[in-house]
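Just passing along the structure, written as structure tokens.
With one protein chain held back, the other chains of the complex are shown just where they sit.
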Amino acid sequence: MSRPVTVLLFAAAREACGTGRIEIPHREGLTAAAVWEGLVREKPALEAFSRTVSIARNHRFVPRDAAVEPGDELAFLPPVSGG
Amino acid sequence: MSRPVTVLLFAAAREACGTGRIEIPHREGLTAAAVWEGLVREKPALEAFSRTVSIARNHRFVPRDAAVEPGDELAFLPPVSGG
Amino acid sequence: MDDFRITTDRLEEAAIIAGAAGVRDGAVVAFSGVVRGRNLGRRVLHLEYEAYEAMAVPVFERIAEAARSRFGVATVRIHHRIGRVEVGEASVVVVVASGHRGAAFDAARRVMDEVKRIAPVWKREYFEGGDVWVEGPKEPVTE
Partner (left out) sequence: MDDFRITTDRLEEAAIIAGAAGVRDGAVVAFSGVVRGRNLGRRVLHLEYEAYEAMAVPVFERIAEAARSRFGVATVRIHHRIGRVEVGEASVVVVVASGHRGAAFDAARRVMDEVKRIAPVWKREYFEGGDVWVEGPKEPVTE
């Protein structure tokens, strides 16, 4: 059995989701976009972030169609506002 | 009798002159250029600065033909190198 | 020596500047981002910063490396504070040391622009009458 995918959410997206960390099972052909769509189905409040969220896979920004591997850390980042 | 003019020299120009401060009598129609020419006649080593020296009258940069008034502080500044 | 940090401690510019300049460096530029007491016409009470810490430090490293190769600067340090930050306190300090000042200014500015564009850090503003997550550029980052 392959290792799960760790999903992280931050700031306003974390609040909209109600949690900042979820483990989901990996499946063949999984993409970042598919993970996000699954989250939105569970928590419709996340839909507000769909157009603006950035995605990081193992601490690097990736496009939405990026493949997700077993054991990956996949983070959904609302528009950053550091500084 | 009118007040004298205080002439200041700095850095390499001060060393070439052998002193950093001279008082000279004021005369009608005196200009900064005329003061400098008088200094060069006294201390020919100053000639090396003639093309590059900047002139300040009472703490403000002035052109060479600036008039000099009694009591003025007239400074001859070799190329600055602060910072 | 470079140095990248996410910290809940107060940022001390002097400590972050100290030792940044090597024997060939004649210029040190330090930028401090300070919490303003007024924003959008509101009186700000304090800010609360959150970071994706495991990613923020590698992002700082990549920002620094890009600035180093583009501007030829010697040293880049980025310290970002998280947690509660009071008005007048620094939330971020960037220090760049270089042989000459042009590159140091260019690099410090670029580093700070990049920190704001891509560092995984968020702030919540507490003002008189409410609080709100501040959102930066709305375009998703893909690089």
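Think of it as A, B and C in the order they're written, each chain with its own count starting at 1.
Note that in this section contacts are C-beta pairs under 8 Å (C-beta built on N, C-alpha and C of every residue); 3 or more make two chains touch, one makes a residue touch a chain.
These numbers were taken from a predicted model, which means no experiment stands behind them.
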Displayed partners of the chain not shown (whole complex): B, C
Touch with the omitted chain, as defined above, among B:C17, B:V35 or B:A75: B:A75
Selected residue (touches chain absent from view) among B:G18, B:P44 or B:P63: B:P63
Residues in subunit C touching the chain absent from view: 12-14, 17, 21, 23-38, 87-88, 90, 97, 99, 101, 104-105, 108-109, 112
Touching residues (missing chain, whole complex) on subunit B: 8, 10-12, 51-56, 59-64, 73, 75, 77-83
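Here is the rule we go by: only the chains that are shown with their structure count from here on.
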Averaged-CA centre spacing for the pair subunit B and subunit A, given as whole angstrom: 73
CA centroid of subunit B to CA centroid of subunit C, Å: 48
Distance between chain centroids, defined by C-alpha means - subunit A, subunit C (Å): 25
Set of subunit B residues in contact with two or more other chains: none
Per-residue multi-chain contacts in subunit C, two or more chains: none
